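Apart from one protein chain that is not included, each protein chain of the complex appears where it belongs.
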Amino acid sequence: MKKFLAIALTMSMIGALAGCSSSSSSEAAAPAADDSAAEVVEEAAPAAEGDIEIAVLIKGTDSAFWQNVGKGAEAYAAETDGVNVTVQGPASEADIEDSLTLLENVILSGPDAIVLGSNADAGATAVLADAAAAGIYVVTVDTALPSEDVSSHLATDNYAGGELAAEAMVQYMSENGIALEGTVAIVAAVAGVQTIIDRDGGFIDKLAEIAPGMSCLDPIYVDNEIDTAMTTTENLITAHGSALVGIYADNNHTGDGVARAVEQAGKQDAITVVAFDDDEEELIALANGVIKTLIIQDQHNMGYLGAEYAAKLVKGESVESYVDTGVQVTWAADL
Amino acid sequence: MESMGKEFVRMENICKEFPGVKALQDVNFSVCSGEVHALVGENGAGKSTLIKTLMGVHQRTSGEIYVEGKKVEIPNPIAAQELGLAAVYQDVTIAKHLSVAENFFLGRLLKNKIGLVDWDRMYHETQAALDELNIKVDARQLVHSLSAAQQEMVIIAKKFFQHSKLLILDEPTALLANDEVNELFKIIQTLKERGTAIIYISHRMEEIFKVCDNITILKDGHTVTTLKTSETDENDLVSKMVGRDVGDMYSIEHFPGGEVTLEVKDLCAEGRFEHVNMTVRKGEVVGIFGLVGSGRSEIVRAIFGADPVDSGEIILHGKKVDIHNPVDGIHNGISLLPEDRKTQGLALGSSITNNINLASYDLISKLGFINVGTEKQKAQKYSDKLRVVTPSIAQKVINLSGGNQQKVVIGKWLCRESEIFIFDEPTVGIDVGAKSEIYKLMEELLSQGKSVIMISSYLPEIMGLADRIMVITDGGKVMGTLEREEFNDERLLRMASGLETA
Partner (left out) sequence: MKTKTKTPNDGTQMSTFKRLRSMPEFNLVLIWLVFTIALSVINPTFISAGNVTNLLRSTAIVGILAIGMTFVIITGGIDLSVGSTLAFSGMLAAILMDGGMGVAPAIIIGVVAGTLVGVIQGLIIHYGNVPAFIATLGGMAIIRGVVMLMSNANKVLVPSSVGQFAVLKLFGIPAMVYVWLVIVVVGIVIAKYTIFGRNVYAIGSDQEAARLSGIKISKNICYVYAFSAFCASVAGILMLTRLGSGTPTAGTSYEMDAVAAAVVGGASLSGAVGSVFGTVIGTVIIAMISNGGQLLGINSFILDIAVGALIVIAVFIDKKSKKGGR
């Protein structure tokens, strides 16, 4: 439904753009196109006066992580007078194109600032030029975008987070008398996303450095599907048997899938599972000892700071261009 | 008139073997420029294999092909086209959503100086070709807006336009009404005068005697003989084709005077037909004669329940019945063997077993579960009874010949134990042997007290078989009903054209 609405909106906006650029060539189409362009301007108008309007775009509404980012931003708005926050996002992190469409629509609706979590890299970068042209401030969270139109970036240093995950895995194995040899697998959420690339890169590099006796397989991508992550883990367990000593899951959905499969195979003692993020199921798995360590980002802070920085920019105050919102290495004992 | 030129194509000692089958053995055949040469034989005699060999679809096993005296190889249909050979097949192939002109220039659209499509020139040249053959069609019209007959003529014109020197017409009149057939014959005459060689394939004897100069008869993959049309007659030809004397096919036994089974009273359906009244008795064949498109098929479809009606009554055995859909029709013992058996009568991709039982599953099942034993047994029974030629009843119907397909449709309704059999053009595209079998079968149905309603546009057939003929003219208007002793072909045609009432 959302998808269709978004597409319909985009279509009408493309129509509006076409109407502006080619009003002389097609007389019949022009009036209708002009109407829709006028509508967009009207929508934008009230936002220009009064409260500061901040649009928060998250990567996926089905993810607890991103819901927390949204909650953080809303918390800031609740505490601060004169700031309104709206949170939107595609259903799944895998819907990269949807998130781009959403961004385009939001820019056309003309908020004062956008707090943006996007998987759309270069695509989003191009669109952000429109935001700059419309005088909209942009603060990115989680994933950095190579754009000069971004005023500030708030993120977990994912590469560092990956390194911490490798260290945690090695630490657990050493403390429990497990030899630092054998195979380690990476169950990765989606291919081609910088956050994931950094998390996996940090893990792979650090593991090679501190545990050269362990060999790391190439990441296996599961389209952020829990079911696929489960199947992949089951296959890994079968394929490598007792040689498989560790699995690294680089986000919450992969963490859920890996944990369920390892638990069902009864392998929680033989395989050291380390995962990123902290949704409800991951926390249960951590408490049950299936997941040994969770690398938890401070998403609430990320959302809160994002909204705060956006508001500051609109008010003309200066903000830092990059802040590491940090991660926390969480063990079962910390719960 | 006699414009026959020199020999254009000669096929010598052609043999073609498929794995396990000798489809053609030492076939000799030739056709001259400006000659119309009929190729006749029962289905399976080898006509289409011979044509496909000539057109480069099949490769001959041995033998020689000469075009204009030169020995040629025809490895594919494109090579055939380059030699000036063209075929118009039964299933007309043409791009229906394009204009006539685009079809003429398909694959080589004309361009103007700046590389855009040159519509003016294309329309102009196409129209010129259509006019030359006296075909009343606008080059700008979309093909799907044309009648079946016009489409066929357009294809012939296209081949002519592409300078084909040999044209193969495969059952060209199958979909045409009488006056359209005459139009076609005029076009053939024009082509002939222009020196085009024509191979004419048809099951309709009267046409062959009307337009063809010579006739070659094939039987079981052999050439039986080549005759001048003037030196033979219909009976002689048929007996040479089937290899025995068939006598008069249409003389079946009649069983008149049975009780009335079906009465149709004042049936109307706006725009399709009006005020239809009909009485059908046990053991009787009631014919419906009319031109293609006159509304004759619509009448029988309505009686069966395939289409809705506006008013009127259907009375079975003296009781008024409501028939709103085919299910009602079937439950009242009515069956329809549609004109287009391939798309309306049969599930082509399904087996014989499946097709024969298709209308009767409710009779051989409990709670939706079919008794598979009974299903097979019934299929075997009717397949045997109707002498369907097939290796097994598991065979898909699509692999059967036209005659055998029609038998399967009949089998479906025998299996349902219908009382009234409505045959809509039952023998179109069916060879002589199978035709006479179907007539024998009708005779058997009649002897069992069943009734037959038959639509046919072939006068010898309908006059030979019917006890009574209802004549329909355009718009589904009933022009009257003639009793057997009143039958007269001229009168029937005049009535069907709306010039005379009974």
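The first chain written gets the first letter, and so on, giving A and B; residue counts start at 1 in each chain.
Definition applied: a residue touches a chain if its C-beta (ideal position, glycine included) is under 8 Å from a C-beta of that chain, and two chains touch if they have at least 3 such contacts.
Here the structure is a predicted model, which means the values were calculated and not measured.
Student: Out of A:D62, A:E97, A:D130 or A:D205, which is the one that touches the chain we can't see?
Tutor: A:D62
Student: Among B:A359, B:V389 or B:L493, single out the residue that touches the unshown chain.
Tutor: B:A359
Student: Tell me which residue among B:G345, B:G402 or B:G476 touches the hidden chain in the full complex.
Tutor: Touching the chain that is not displayed is residue B:G345.
Student: Contact with the hidden chain only, please: which chain A residues?
Tutor: The missing chain touches chain A at positions 1-4, 61-62, 64, 67, 91-92, 94, 191, 217-218, 220-221, 224-227, 230-232, 234-236, 238-239, 241, 256, 260, 264, 279-281.
Student: Quickly run down the residues of chain B that touch the omitted chain.
Tutor: Looking at chain B, the ones touching the missing chain are residues 304, 306, 325-327, 329-331, 336, 338, 343-350, 354, 357-359, 361-362, 365, 368-370, 372, 399, 412.
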